[in-house]
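One protein chain omitted, others in place.
In order of appearance the chains are A and B, and numbering begins at 1 in each one.
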Amino acid sequence: MTRFIVRRLVGMVAVLFAVSVIVFVVFMVLPKQNPAQSLAGKNATPLLVKNIEAEWGFDDSLPQQYLTMMKKVFTGELIQYEPRIPVDDRIVEGIPATFSLAIGAALIWLFFGLLLGYLSAIRAGGWLDRILTGFSIAGISIPVFFLGPVLIYFFSNKFEIFPNGQYVPFSEDPTEWLKHLILPWFTLAVLSIGFYSRVLRSNMLDVMNEDYVRTARAKGLSERQVMTRHVLRNSLIPVITLFGLDFGATIAGTAIITEAIFSIDGVGNYAAEAVAKFELPPIMGVALYGAFFVVLLNTIVDVVYAYLDPRVRLGESASE
Amino acid sequence: MSQAPLLSVRDLRVGFATEGGVVQAVDGVSFDLRPGEVLAIVGESGSGKSVTAQTIIGLTRANNARIEGSVKLDGEELTEASDAEMRLLRGEKVAMVFQDPMTSFNPVYRIGDQIVEAIRAHRPDTSKQQGKARVVELFEAVGIPKAEQRVDDYPHEFSGGMRQRAMIAMALALEPEVLIADEPTTALDVTIQAQILDLLEQLNRERNLATILITHDLGVVAEVADRVLVMYAGKVVEQGTLDEIFYDPQHPYTWGLLGSLTRIDRPRPHRLPQIAGQPPSLLDLPEGCPFRPRCPHEFGKCSEYPGLDARLSEEPDHRDRCWLTPEEKREKRQVEGQIGLEAPR
Partner (left out) sequence: MSEEATAERGPWALALRRFFRNRLAVAFLGVFVLIVVFVLAAPLWANHVADTGPNQEHTVEQITVDGEKKDVVSPEGKPIGPQWFGADGKFFLGADSRLGRDEMVRLMYGGRTSLLVGISAALIATFLAIVLGLMAGYFRGWVDSFIARMLDVIWSLPVFLIGLSVGIALAVGGLKIGPLELSSGSLWNPILIISIFTVPYIARPIRGEVLALSEKEFVEAAIAQGASPLRVMFGEILPNLASTVIVFFTLMIANSMLFEAGLSFLGAGVQPPNSSWGTMITVGVDLLRIQPLLAILPGLMITLTVLSLNIVGDALRDALDPRGKARMDAALQFEAQAGTVSTEAGAARS
């Protein structure tokens, strides 16, 4: 098991390295425009551009430039230039809001996604299944930039049930925190609810054809026991993998649009504002931050997967 | 042998509605099983032998399935039993061992726990310790060494043969009256096959356990069966005692199965080729005898399907579905000095 974890950690570092190289190439090498100009922002003075050029060493060789960039990232010297604020400060400030949004949405989508998927699978072919399948395909087709405005319009403009966004820290006022987050949570969750119920349903239908499910029936378990202990339990393993990936992707990207729509001051909204202003340093910072979480969660998922599926766990240590 | 039958199947028909039409997987199968008896059901895949077996314990019940006929266990009609009644019977009175021990255990649970689960499904007050003790006992009975340790292993830590032993242990856990073994040795190495068959035979003898053995391999049958049913395309084409089937087979399909066996009781061990061609699609059966397209002895009368009748006065329980006269059969089944099916013309 230790060996397994170590291998995954090495893989994690490798992927992070790949991401940093991609970020470097994308921002520093590919653009036609002078990268210093891009970093400085739209309305930068020639002096600032010149300073940035010197600071980032754009005359050096590419590997040297890469090292300079990474050094800035790790020492907190990656800064946005107008106004001059270290990028990592802003990211740290945004994390509570982003995590509140992502964790809440994830719990909602897991609960409803799995519930709908389970019901759909055990009633496969029946009318309930048809209705739920319809719901889930609609769910995966509703993007947040449609659902968000619709919910805001109905629930906060027309009938003032919920506030139309903003973020209130939990430490300040837990009730307000909750009220402000309900619409964003559901906005962010709906697509995944549809997706997870589809995935669980099709996994369960596959597992239902497994020999061991027939064995479970043959030994006299009730249908419910067969479904929960054998079919559901085994169908959840891939879902958990998926969940780790999606949760990472939510923190590192999907939440951006939701945060922007609901003006939640999280990491995503920081990135969205930077995009709108064409400011590159915050985007570089957020991209690397996001990659870190995605890769970290991938690694955790691999370990959890190994724990849940003894074949992986024991197979690895036995065969190597 | 004069005991009342434990299990009595009459004119069982199982059809599945599919997109292409109704597949009549089992078409009028009847047999009796007495305590302590081993009945073999033999046929190629798709012959309906597994569906027959699974229908007995209600595993083929589905929205698209249509089950007709009668299955009586201890005089109780099973085709009319509720799902809950069937559940109580599975494992308790009729237990099943499946073909592939690799996939028949849930990979994520320990083998011991899976057997305890089977026990507790019927005896809910069994404690975990009691259950485990019982599993150790069962493991010892089926010849799994170091039973104490192995109960805590996961399925993938068992070898194929050991896993099949564990399957059998699970089937025995509640001391059922009938054991259905569905191709129990097909997925195993030849040497392991023999060990598992020995085990089944031993259990049958020691526990007077009525057994239905489903197989495509007549070689397996020879070792353990008392009586044999040969199935083809959903119907029984020949049935009789082991000796009748082996030494006086009446149906050309049986000849083919026998001919493709390796036999060491012959002066010159020789294997005839497999029966040519494919079994027919159940959606598109030929008219008359379904074996006709593969049968080298086919003649005009075969466009009509014969009943399952006793055609030999000296063997009243030996029935078959072939129009040839016993004399013709005796002559035509001799191929290269042994029983077999010649290549089609």
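One rule holds for everything that comes next: a residue touches a chain if its C-beta (ideal position, glycine included) is under 8 Å from a C-beta of that chain, and two chains touch if they have at least 3 such contacts.
In this text, all values refer to a predicted model and were calculated from it rather than measured experimentally.
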(message) Can you tell me which of A:S38, A:Q80 or A:T98 touches the chain that was removed from the display?
(response) A:S38
(request) Please give every residue of chain A in contact with the chain that is not shown. (result) 15, 18-19, 22-23, 26-27, 30-33, 35, 37-38, 124-125, 137-138, 140-143, 145-147, 149-150, 152-153, 157, 205-206, 208-209, 214, 245, 248-249, 252-254, 256-257, 260-261, 271-272, 275-276, 278, 280, 283-284, 286-287, 290-291, 293-295, 298
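In the analysis below, only the chains that are shown with their structure count from here on.
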(message) Quick check: in the complex, which residue numbers of chain A touch chain B?
(response) 125, 210-212, 214-223, 225, 229-230, 233-234, 237, 308-311, 314-315
(request) Could you please specify the touching residues of chain B with respect to chain A in the complex? (result) 54, 57, 59, 63, 83-84, 87-92, 95-96, 98-100, 103-108, 117-118, 121-122, 154, 156-157, 167, 170
